[in-house]
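The next block holds one structure in the form of structure tokens; read it before the comments.
Moving on to subunit A:
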Amino acid sequence: MRTISLVRQLGEVLVAVGIAPLFAGWIAQCRAWLQNRTAPPLLQPYHMLHKLFQKDAALATDASSLFRSTPYVLFGTMVLAAAIIPSIATDLPFARAADAIALIGVFATARVFLSLAAMDIGTAFGSMGARREMMVGFLAEPALLMVLFNAFLLFGSTALPSLVDGYAMKRSVVDPSVLFAAVAFLMVMLAENGRIPIDNPATHLELTMIHEAMLLEYSARHLALVEWASSLKLFNYACIGFALFLPWGIATHGSDGGVSMLIAVAALAAKLVVAGAGLALIESLSAKLRLFRAPEYLAIAFLLAVLGLLVHLLLGTSANA
Partner candidate 1 sequence: MLKSHLVAELLRLLAAGLLLISFAMLSRRRTQRLITLLAWQGAILFLSTSLVAWDAGLTELWYSAALTLILKVIALPWILHRLIQRLGAQWDNEPLVNIPVTMLVGLVLVIFAFGLAQPISMMATTITRHTIGIALAVILLSFLMMITRRKAITQVIGFLAMENGLFFAATSATYGMPMVIELGIALDLLVAVFILGIFFFQIREQFDSLDLHHLESLRED
Partner candidate 2 sequence: MELWLVLGFPLLGMLLLALLGSRRFAAELNVTISLATLLAAALLVLRVIRHGPLLVGHEQFFIDPFNVFLVALTAFVGLTTAIFSRPYMRIEEHHGRLNPTRLRLYHSMYQLFMGAMLLALLTNNMGLLWVAMEAATLSTVLLVSLYRTRASLEAAWKYFILCGVGIAQALFGTILLYFAAEQTLGREGMTALLWTHLNAVKAHLEPRVLGLAFVFLLVGYGTKVGLAPLHNWLPDAHAEGPTPVSAVLSGLLLNVALYAVIRCKVLVEGSIGTALPGRMLMTFGLLTAVLGAFFLWRQRDIKRLFGYSSIEHMGIITFAFGLGGPIANFAALLHMTVHSLTKSSIFFTAGHASQAAGTQRTDGIRGLLGISPTIGWGLMLGSIAILGMPPFGVFASEFLILTTAMREHPWATPFLLIALGVAFAGIFSKVQPMVFGERDAPPLPHSPALVPVFVHLAMVLALGLYMPPALAEWYRAAARLIG
Partner candidate 3 sequence: MSRAHQWIAAAMTPDHALRVLLILILFWVVLGAGGLLRPRTLRLVAHILFPLGAVACAGVAALAGIFLTSGHAPETMILPPGLPDLPFHLRLDPLSAFFLLLLGAAGAGISIFSAGYFRVGEGSAPALHCLQYHVFLASMAVVILANDAYLFMVAWETMALSSYFLVTSQHRIPEIRRAGFLYLLMAHVGALCILLSFGVLQGGSWQFTFDAMRGASLTPFWATTAFALALLGFGAKAGLVPLHVWLPEAHPAAPSPVSAMMSGLMLKTAIYGMLRASFDLLHVQFWQWGAAMLVLGLFSALFGAIFAAVQTDMKRLLAYSSIENVGLIFTGIGLSVLFAASHMPLFAALALTAALLHALNHALFKSLLFLATGSVLHATQQRSLGKLGGLIRRMPWVAALALVGTLAIAGLPPLNGFVSEWLLLQSFLFTPQLPHAFVNMLVPLGASVLALTVALAAYVMVKFYGIIFLGQPREANLSHAHDANKLERLGLGWLAGGCILIGVLPQLALRIAAPVTGQLLGTTVAPALSFWRIAPIAPEQASYSGLVFLAGIAGVFAVTFVLVRLIAHGRTRRTAPWDCGYPWQTARMQDTAEGFGQPIRHMFGGFFRMERDLPAADDPAPRYRIHIEDRFWRAIYQPIAHGVQRTADAVSILQGGRLSVYLLYSFLTLLVLLVFVL
């Protein structure tokens, strides 16, 4: 592989790691505006991370090494995912290391580690959170897989770069099935990232927590890494969404270095801004569901994806033309 692509890769990863908290902050700000609260400063997440890194870590007496290493594992997986997802350019050395299905695997790894760590101390809330997290996970994955199936039917590939390139090749109108898939993906994304309506990142009521309940025992640098990782996860999902549904602007395979890169970065920024606002809007418009409703919610997402599939198979010929 050429050095230039390595540079790109590195650059992309750094960008991702760098602006992921910003994205989270942006969403928070939009939400605040929508609920006419005075918004926290845009860079609030960075301040928080900085502060957390300064503190002494308070660790439960019998926390095992699993508990301590989990934050690093989480961060590692998320960075790896960021490296795989073509957010700016498609020909990346890492991008070929895993297709979208494998990407689901990466997120699953992160989820399992976090849940195990949550159970490690043996507190009531920790294990409860772990259980709920895993439940949401096994409900979300089939839906996500169906979305990817859709993409595969369109472009005959599950490797994200190929998908993006595929879009670049055929400038046809959007396939009807994509609409269904997109909605399904959005719902899954909300669920997976612990947003309303499944979970509320801003809640302080332990009994309703899912994601937060697992972090109760973490503090200082560990907490910082976990938070960073989760904002990175949100960012990654957003990028997957872009790659699947709005790949315009991403520097595709053939395109040469400089200019296309700049365009790509600009495009990414624009998309993120819009997406953040959109997410905030959805979150403020919808109310949090009771936990027992979560299966129904995700079942709907699943059905939408399947519907997309069937739509494609029924109208398949015209769409492929």
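We take it that a residue touches a chain if its C-beta (ideal position, glycine included) is under 8 Å from a C-beta of that chain, and two chains touch if they have at least 3 such contacts; residues count from 1.
A quick word on the picks: all candidates are chains of the complex that A comes from, given by their letters.
This one's a predicted model, so the numbers in the text were calculated from it and none came from an experiment.
Out of 1, 2 or 3, which chain touches subunit A when the complex is considered as a whole?
3
State the interface residues of subunit A toward candidate 3 in the complex, per the touch definition above.
Touch residues, subunit A against candidate 3: 53-54, 56-62, 64, 66, 69, 72-73, 75-77, 79-80, 83, 94, 96-99, 101-102, 105-106, 108-109, 111-112, 115-116, 119-128, 130-132, 134-135, 137-146, 149, 152-153, 156-159, 162, 206, 216-217, 219-221, 224-225, 292, 295, 302, 306, 309-310, 313.
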